Structure formats: C-alpha cells, structure tokens
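Heads up, the thing below is written out as structure tokens.
All protein chains but one are shown at their positions in the complex.
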C-alpha cells in the first residue's frame, strides 16, 4: 500500500524525498514536508487511537495543535513520547509511532465495553459510588480506575537528550507566522526594530500554505524578513505563555524533526523572550458541532481536510459530506473536489447563502435547512445521517467516508487572555475575541476575528507597524497585503444537533452534551463547576475545538446567552510543553553548581570522602587504607587533634569585612553582645539574633583596625547573614557610615588544632611571637606564612589549643603543604567535617543542629551573652514570655549508658514515657569512648545526672542515656588557653 | 434527598440519568441565622457541616462571594498527610486525617481519598536527623511514620534516581496513611452533606461589611443585603486581611502565590506522593493519569493567581533531578493559588478581638489536607466559644506571647515557610 | 621579597579546543589579575573622584559603566562600590596603591584571589552567553565600556564588554569559577571553544 490517497502534484511536500515510517509496526512511506497525520492519511490509515473513557475508535480530526484524537506514542525505548499529536509531528525517516490507550489491538479494544456502560459512567458518576466498603477504594476501585485512565505510557527511563535555555530581548515579538504574522513582522522589521517572529509550525505561512496562488506573496515576505538583520525567525517554536511585563515563554523544537539530535545540538530550546511590544497573530481554531457520532474516524474539521488536500497533497477521503454553518467552510468542499474527492452532499442549517449558490452552480448537492443527525460505521465512517434542522427527525442517509464539519471559528485568544486582557463576545462570529489590552500587546488577524488572508495581512501589517512605533521606531513603508476576497466566516448559531447517541463537546475526554446537561441538573451550572465536574476541555487539546460548544450547551440549559456563560480562565500552556525544555540544563549533577575551596585538589589527593554543605563539597573524612570503616577514619582524625595536632580546611566559613566610622556601632546593633569594646588585634565570639529573638547565627569577629572588623559566619548562613546586615543597614540605620564586603572567596583558611598546634604554626609563620603571653587566646595578627601574607587567629572550635591560618586563596595549597611538612614530626593528620563535629560535640559547642531557628540564647546556654544595655536586633522580642519560659528545653550533654549502644540525632528524650526533648547531635567520643551527644531537654539542668530514654521508635530503638553537662570536656578551658 | 449509592447510579442510569437533583440547593439568604460562615471553600463548608452534624447547629448560612470551592479547594495539589514535627500541629493534622479516612461515609460523597503514601526524601545527615526527629514525634503521638533507606525509597517509587543526582537520596520519611484526594469533590461533598442537614449555601453573596457593636459581632453586610447572626466564622483564605480590616483589626498574614502544574494524562507511573528534599518539588499522579506537581512560593505577595517562569523552571529542573524519566513528558497546564502565609508557617483557628467573630485562616500551603480538621475545630470553637485543645495553640496572639509554632525554624518571614 | 605565584583557580582546566570543530570558535583566556573592591565613605564623593583622577587618571565610572586607564580598569558594581582591576604584578600591590590613594575616602578590600576573570571573545560570544545570561547584550543595549552584574547558571557574574569583537570579561567568585567555565563550555559547544 503506497500512499494511495496522495495527489500527484501540489502542496508543500517533496515527492522526491521518500521517508519510511511505521505505525503500530506496519511500514509506510511519506514525504518530506508531511506531518505524521498527513502521511497516515496518504496511506489510507483512518483509525489511529482510542478515546479516554469509552475507548471509542478515533481518527484524525484536525491538522494542527488543536488535535483531540490522534495522539500516539512517538519513537520508542528511552525516547518514547506519549500523547504526541500526529497532526504536528514532522515526518522523518525511520519514525516509529504506536497507538495508545487500548487493550487488545487498536481495532479490537475490549475496553470498548465501557461504551455500553455509558449510562452508568457519565460525568461525575464516581463521586456517587465506590464508597462501600471503605477499604475497597485503595484496594479495588482506584487501581481499576487508574489502570483504565491515563493516555500514553511514559518510557520510565531517563531521557537521553539534552535541552538548553536561551534568553532573548526584542522590540516587537510577533507570535504566529500566518498572513497576519508575516505582515506584522515585515512591517515592524522595516522600521529597524528588533523583531522576533515565532511560529509553531515548521513552515511559515499558516493558511497561506493552502493557497498556491499566494505563494509569491508568502515567498517574498519570508525573503524580506530573512534579509532584515534585526529580525530573528523562529520556526518550530511554540509560545506557550504570556507572563508579566512583556515576558513570554517559548519552546523551539530544534531537533524533533530528526531521528535524534546531532552532536552539540539540544533537542529543544526554551526561550524566555522579553518584548517591548507583542503582536499576537495566533489565528483561530475551527469549531466542532456536537451531533451524535461526531467522533467517528472519518469525521474531520473542514479546514483540516482542506489543509491535507492543499498543503500536503493528500485526499482525506473518497466521498465527503460537508456539514457547515457558514460560507467560508465551503472552501473545503471546493478544495476537496479539486483533489478528486466526491462531494456527496453539503448539509447546511441555513436557508440560503452566497456560498450555497456557488456550490450549487459547481454541481454540488446542497441540503439547505438541514443538519447531520448521526454517523454510520464502525472503526471508520461509512455514512452520514441527515435531517431537517430543528425537527430532530431523521431524513436520509448519505454514504461517505469523510464528514467535514465546521461550526465556525474560535479565535486563539489564549495568549491575549493570559496577558490579562478580558474577552469580549463577538455576536457576528459567535466567538470570544480579546477586549482591550492590559499589557503592551495587540492581536491581529483571525485571533481577533479578522478573517480572510488579505484582511488578516492588512490587520497584521497595521499592528506590526503600530507596535514598532510604540517601541520608539519611526514608521517605514507599508506592507501590501495580498488582494484576495474575504470569505464570510459568520456562522449560523448551531452548537448541537440533539438526537440518540453520544454527541461530544470534548472528544478527547469523552464529554458529551448530555454530560454538560447532567452537570447543570446537579447544580454545577457555572462554567468553572461544569468544567470540573465533567472534565470538559481539560485534555491535552484544552478544548480548542469544543470548549465553546460545551459552554453553549450549558448556556442553553441555563437559558442564558453563551456570552454570559463565558469560558473558563485560560492558563499556560497554550500547548503542552516538554518537561526537559523548561528544566533546561540545570538537572542531575548540574542541578546546582558545585562550590570548591582552594584546597579541593589537596583533599582529593588525600583521599577525601566528600559531603555536601550547601553548594560546597567538604571532606567528611579522609579514608586511609588502614581504616576499617568511616568511623575508624573519623576517630583517628579526632584522636590526632586531641593528642597531637590536626589540620582542617575551614575556608567555607562566611567572611565579611565591616568597615567605616560607624562599624563598631553597627556591629553592636546586629550582634547580641558588644563589639565596640573589642581591642584591635583581638577576636570575640559573637551571637546574632533574628528580630524575633531567636538565635540566627554565630561566629568570631575580629577588630583589625578601629574602623575595620572581620566578621565570620557559619558556612550555611554566609549568604543570609550578608543579606541580613545589608537589609538592616538599608532599612533601619541608613545613617550609619559603614560598608560591607564579602571576602569569603578571597581567603582560604585552615584550622591547626591540638596540643602541638603551636609548634606546627610556629614553624610555618614568620614575624609573630606565638607565646601564650604575646599571642593569647583570641589574639589575631597579620604575618607571613610559608612566604606569603597571612593572618593568624588564635581561636578554637575543637576545645584544643588551635590557630586558624588564613591566606589569600591562591596560596592555600602552598601553605597547607608547609603545615603538613611542619607537622610531620608531631604526627599531624588532616581532619574532615565529621571529626570537626566530633570534637565540638565533646566540647559542647553548638552548631547548625542546635542553632536551628527554633532556639533562644538561653536555650543554648548562651543567655549571659545578651548585653543589658543598648538596642540590638532581637533584644525586645527575645523577652516575650514564651521565649523566656523556664519550661523550654535547654541544651544538655548526653551519654549512652552502655557505651556500645548507639544513639541517634533525631531520637526523642523520654521521661516517664513522655517526650521532653530530642537529640540534636551525636558522635562517638575519643576522650571517653562511647556514644555521646547534645540535645535539648526540658528542665535540662535539673536533670543532669539522671538517666532517661533516647527513643527512636522509627527504628525500634530505646537507649538509656545519662544527662550530663554539655561542657564536660575541659570545662575550665585550660587546653585552649595553654 | 435521596443519597448517593452504587444502586442509585444503576437505577438512574436506566432512567437516562434524569432523576438527579442539584447536589446542594441554591439558597437565598434569610435575614438572620444562628451562625454565619463567611467563605464557601472547603474550610467554610466543612465548618458548616460540623456545626450541623456535631453541634446540632443547622441554622447556618455559608456566604460565598463567587462559587463554592473556587478558591484554594479548586487550586491545589490534593495532598493529605499529618507528618508534622510539633505536637500542636501533628495532633491537629492527625485528627484531620482521621476525619478524611471516614469522609466518604460521613458525607455520602466519594472524595476519592487515596492513602497511597507520602514520602519526604532527605539528602544529608542534617536532613535525615530532622526527619527522624519529626517521624519520632509522629510515632510518639500515635501517628504512623516509617523511615526508608534508599532501597526502601526505590521500592516505593522505582523511578526515583537515588544515586546519580547532585544530592543523592539518603532515604525518606514515609507516612503510608498520607495520600491524595479529589480536591473539587471535597467542597462539593461538604456542600452536599451540609445542605442535606439544612445549612443554607448562598453563592454570589459577597460580604461588604462587618456589623460590630460594642466589641461584638452582630452580622454582616452583603451584596444581597444585611444578614444578622450572633456568631460569625471567617474561612476566606486570601480575603482574611480584607475582612478583618472591616472588623477593625490587622492579622499576621501576608498573601503569597504558589504555582502548581499538571502533566498530560499517563498510564500509572508514580504510585505515591514524593517530595524532593534538595529543592522545591513534589509530585503525585491523579486518578485521571495526570502528574500533579509543584514547588515553593514565587516569593512575593500576590492575589493575582498567575505564576512566573523562574519558579516553574526550578520545579521542572528539580523534578527531573529527582526523576529523570520525567524529561520527555509534557506539562499541560500551570496555575497559581493564593496562600495566606503566617510568620511561623502554622495556621490560626481561633477567637478574634471581636466577640463572636471566629476565624480559620493563615493556612500557608497546607490548607487542603486540613479541610475536615479545620472545619471540625472551627465549628467547635464557634459552638463552644472556646477552642478545642487541638487548636488551643493556634491563636493570633501567639506572636505577642512568643509561642510560635515554627516547624522548620525559618523565622518571622512570611515568605520563608 | 615577593610572594610566590598563586595558583589560578582554573589552573587544572584543559587548554585547547572544546566542543565542535567549527572555523570560528569562541576564544577563552584566563588572565592573572589583581582585583580590588573600593567602597566609598559618606560625603567623600568629590574627594574620592579627585583622588581617583590623581591616582589613576580617570573619573569613577557611573552605574553600568567601566573605564580603563593606562593600566587599571574601574568598574561600577554597586552604589558606592567599584572594582579596580589590573594585570597581576605583586601580591597586594593594587590594593596597597588603592588604600593609599583613597585613605579616609573609601574602604578597600583585596579580591584578587576571591574573583576570577574569564575573557570570552568571538563573533558568537553574544549568542553563547544568551544561553544563560539574562542581560540584553545587543549592541544597541550594551557595548564597549558597559558592565553589569547578573546571575548566569546560578552563579553571580560581572559581565564587562571591552571591545566590539565582541570581547566580554566575565568575573565570578573564584570558588565557583570551575562550574561557571563548565557552563560556558557547554553554552559554546555548538561553536567550539578554544581555551588559550
């Protein structure tokens, strides 16, 4: 079977290029320029899918994005794309498509039994049943419904292709490249404006592609646009949404017309377009008519059949009946007759019209005042039943394999509506058109009800020109529209032909006119309620062909005009968009960037096992060959610090220089403790509260000069602290002369901790006396280290004698190496974040697990730090009764009574079987082997010495723990001051 | 009115479905009621239902500015769960979940409550510890919770990539009794059941003023005239600030927007609700086959019900990072709802400074799952003029007292919860 | 004594061609720079401008602008904040010079190690940047001497156009320079990228 419905000539397909493809495993051929739907029709394939609920046979209904029926699974394996509209898929060699939503074969789908059950499974039936017994919903009813519902199958595999984002700015964006859009782009481009023309089709022209005699005008328009340097042409690009302030989203199908994307080419590109002015030239979608059997394969929109004949050179049927309510639809009959299709009858509810007369003159049988009352056939149309309009009676049957339907046209107002424009009822066109624009946007052509190529082009040219002028450009020469007659698109008001059998208003979702009436009967009379109750217009086609018909059926039931019933609100997307495209490149490993310290390579060479800390990668620990497991590594590292010396990369801490005459005043206000009294060359531990009085962050701050401080933050809060400082400076104290500079990346820092730390640091730094007297705890000095400028801080997180050496980041590896070399005689070990955590838990220092946004300074045992005098952020609200309540949980130390029994962070602390707190941090101890932790416990201090239960019911654990002081290790701080 | 049942569906089907009556009457307002509930969304309708069914107060009007169920009931991602950390919250939501579990039978309406399981993934030790603390809090309060390792996550949802992402999955906190429900049906079901008990549901009736005399509520002024009542309950989501301003006081609420999305219909692919822990993303699959998904707030106040691209980009990117198989699927529709955010992320069901005026408000983005519980507690508070113990902590005054209910410690920033 | 040369944050990146083998690839250079952040004190505008004229022979550039003197370029970054950049000489040299010149008028923070500059040039540079950069870089909207800070691929980037080739100097936090360059290589893969 080789394309027996292909016409010998005409259209925009290249008959010399044969493309092989398969549908349900059968092999076919089409041509370059075909859509899958065109190629299927050329090969006489009429049945392409099954409907959502009743599993009725369905064919190809349209020739564009509005397609409700011809949804296929395109490609296979990891590239399978369910629910792909055959009417927009560009044919390529080797294309494979499969029909979907049937059990058994496409032709014999045993789920079609649902059609017989229709009286009981109409709109909303499931709300009224499946309630007994209650447990049956999840076990029986729902799995059954779920399996039956849905359309295509996802591959379930990762997508092998990639996508990219792109950003564009323009003076005028023109959406749609039909006659109106081409003229608009040309008129705007001629002014010198930066213009983007986006068209979802792979060819520019829209309805021009159906008019061979206008081919010169189309060709010239495209050539002119291509010659304009400031015009960007984006074919295969769907503008899916109109957002605030002239921003529109679009997806360009870069490689969907190829078997697979070439190297260095994304499959699709997601555009964010910022336009000063927008011209919407999105055309119109032809409207179905609801009549019994209006969904049978072989029933097709009239304009679609015309497109298949004219653009694709394909006869959609041998014998056709046209059922139309307006003159413009007659063009389809003429086009098909020209293509060799026999026009068996034209059924028109009107008494007379100019087109009718022309049709009669051409020899067609025109049945004026009549309607289609039903269709005959199984998986394909065999005949059409007609009757007298308004009588409901059945007059006669006409044999036909194609029924062309046109109930008028729905302007594609989706983008205008999303931009904020209201919709206005056009009584002549029986359709909604955009009312006044809210954003800088104008509609042109059929999307605002201006039909006919010449008229649309003139409208587009005027809109494009006006848009360019509004964007600040001087007017240029006019674009001449083609001189064509404007067919009359004003329909006779006929939405539904009532009769026996299902008359669909939403073909995809199997919503019938009766369903709409049932919804009304049950009180779901508002369009939004009716839509939700029946699922009308909620399918992949979003009701483009039938949405208004459903509204009209509802209007009739409500005895109100359609204009009053209205349409549900339009929301993105105009057409479905690929998930991967919107995601762009920031997926998988690139979901967020990886931030590396200057010592990253050093850690890698040392065998670091990484952990994530925000964007940072930090060494969790260093796996030595001799370590039995991760804990062995961590304990080894921590033991080195307690007993000898260790070195740890602490570059990730946030660092902010606060400088200016008011720097000290500023810090006094943002910290809960005082900094104005700090001496130059000294550091102090600081505590920041939020305005609500809870602890925000902590760190050490150094006074480098009277007007210059060096603030450190925790790794996690570096960004938020900077914003917090900037905000309060800008909003609360703009009078303070102070500047803030983040120097986190400028400085790499390493902490050298342990009893031998002084010896190691002394061997590395020059120009500084490290003796306890000259350089006591909390002293800071600039110096040289390993020949580079450095700054040494005598501060400790581990509870040992410790120094932090900070150097400009480019020298970090050099200085680290010098430290390691100097440490060899002392048995130095690098230690990671896990050992750091172990050490601080032993010492009782709080960190992110305790400063979690839910704790106060008092809760953490830091209440004495709050200064008594002077304003600071959080001071007033920290005094609220709920925050000073002595019953609040307080920081305690915890120790597993049986040293071998593990305790866990996240366990709750039970006293008499009731939760009185929880464990925040846990580690094994090197000082006193066994499991220890920190926790928050009600009446914490009073309970020191008692044994309680650490309960972790999630893991079935109840571990007796002893409550101890959190500061059990070297409580007098002798070691840090040694 | 005859109830709904499989038998009735059968017999009506044989009669051409002509015997169905409106699910609720189109009532016209009377001059006075015992209680006026302002707001015909899920919470308001539930309040009326429980006033009638639990407290025997059926002389109740529900006043709705537009259509019932057209606020957040009509625009949410349908998730039902009670996996909270703080006992004040998890006990409340557990009560709500238990009401959900019998809701079909109480309402005689199938709201398709589907207990398919809700998993919150975690990706770091810190997140795991927070999940353990929360899950243990649930368990100690008698609520089901399980901790999953990566293999357990894979078993529940095989298409999650636990190994290869920027932030590999370390496990998840699972509540098996959590799940989804058919959102619109919840409003319709409560309306149907409240109406059946005599409640007047009055649509297209906007409240334009609050009648307050001597510090007490006396009724409301509406576009359909004045209606008196000694007790008025507010359940109006994004209009709370407007109505409390009419009553003469401000509330700790900032109204933000939250986007949600639905994909094209698919055969079953995801059989539970999953939340990504390394970005803002969650997903479930509806009975109709569409994936329903969303992420975090857009980040600024809005009543516009229109979302923005950067947030959508994050949602899609996070989704693919968690489930790479989503890449070739297509999003069908996006929308945005209004969220009354509070400074601690928890809600209000409470009395107000005006005597006889009560409110359920500030639901952030947790309002849907709260629907029955909110209605139940609000009804109790109205009927008894005092809060039930389940909502005793959820007052407007808690910020004056410093007794915040901040689940995640995100602080006094409306947009941070 | 001058310090040893610091390690460039992108020292480990493979030089040569990345991506497609086209005839007109993008070119990337990784110069060693000194970069200093200068922050104006209250009421010192005129004195500071005079000091800059005296020390560097130029006025402080206004918002969105950059000016280049004989050896030093000044780029406006924030209200009252500028970056001064120069080819690397000695550790801290530019910072010391700025601190001396602006004493009492502005705070100075050395960022030579904290920021990394990637120089991108080639006819496709604008198009490649548009894959992640949200700025309008069209000649009518941007151009030589323009500078703007903007996030690209989630990384804050100071974009400074230095000529009409066009050439863009892209300055990012050093700890994020590697993922930024990785993004740039992907964005430019269709044209090919030559790293000098």
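Observations
By written order: A, B and C. Residues from 1 in each chain.
Note that contacts are C-beta pairs under 8 Å (C-beta built on N, C-alpha and C of every residue); 3 or more make two chains touch, one makes a residue touch a chain.
FYI, contacts and distances are computed from a predicted model.
The listed options are "Monosaccharide ABC transporter membrane protein (CUT2 family)", "Ribose transport system ATP-binding protein", "Sarcosine oxidase subunit delta" or "Dihydroxyacetone kinase-like protein", and the UniProt record of the chain not shown names that protein "Sarcosine oxidase subunit delta".
The absent chain, not drawn in this view, touches the displayed chains A, B, C throughout the complex. Note on the undisplayed chain: of the listed residues B:252, B:290 or B:324, the one touching it is B:252.
The chain omitted from view is touched by exactly one of A:243, A:271 or A:747, namely A:243.
Set against the missing chain, the residues B:17, B:96 or B:308 yield one that touches it, B:308.
Taking the complete complex into account, residues 243-247, 272, 274, 420, 438, 691-692, 723, 726-728, 730-732, 734, 870-871, 876-877, 879-880 of chain A touch the chain not shown. Think of the hidden chain as still there; on chain B it touches residues 241-242, 245, 250-255, 299-304, 306, 308-310, 343, 399-400, 412-415.
With the whole complex as reference, residues 63-64, 77-79, 134-135, 148-151, 156 of chain C touch the missing chain.
Everything below uses one rule, namely that only the chains that are shown with their structure count from here on.
Spacing of chain A relative to chain C, judged by their CA centroids, is 32 angstrom. For chain A, the set of residues that touch two or more other chains comprises 165, 272, 586, 590, 592, 594. Of all residues in chain C, none touches two or more other chains. Listed in rising order, the residues of chain A touching chain C in the complex are 164-169, 194, 263-265, 272, 274, 585-586, 590, 592-598, 601, 615-616, 657, 659-661, 708, 737, 739, 741, 743-748, 787-789, 808-814. The part of chain B that touches chain A in the complex is made up of residues 4-6, 8-10, 13-14, 16-18, 20-24, 26, 67, 69-70, 74, 87, 101-102, 104-105, 108-116, 123-126, 128-137, 139-140, 145-147, 159, 161, 164-167, 182, 184-185, 188-189, 263-269, 278-279, 285, 287-289, 306-309, 312-313, 316-321, 324-335, 343, 398, 400-404, 406, 408-412.
Looking at the complex, you find that chain A touches chain B at residues 52, 79-83, 119-120, 122, 125-132, 134, 137-138, 142, 145-147, 149-159, 161, 163, 165, 241, 243-244, 247, 249, 272, 418, 514, 518, 521-524, 526, 528-529, 532-533, 535, 538-540, 542, 571-573, 576-580, 582-584, 586-592, 594, 611-612, 690-694, 696, 848-849, 852-855, 877, 880-884, 904-908, 910, 915, 918, 920, 951-955.
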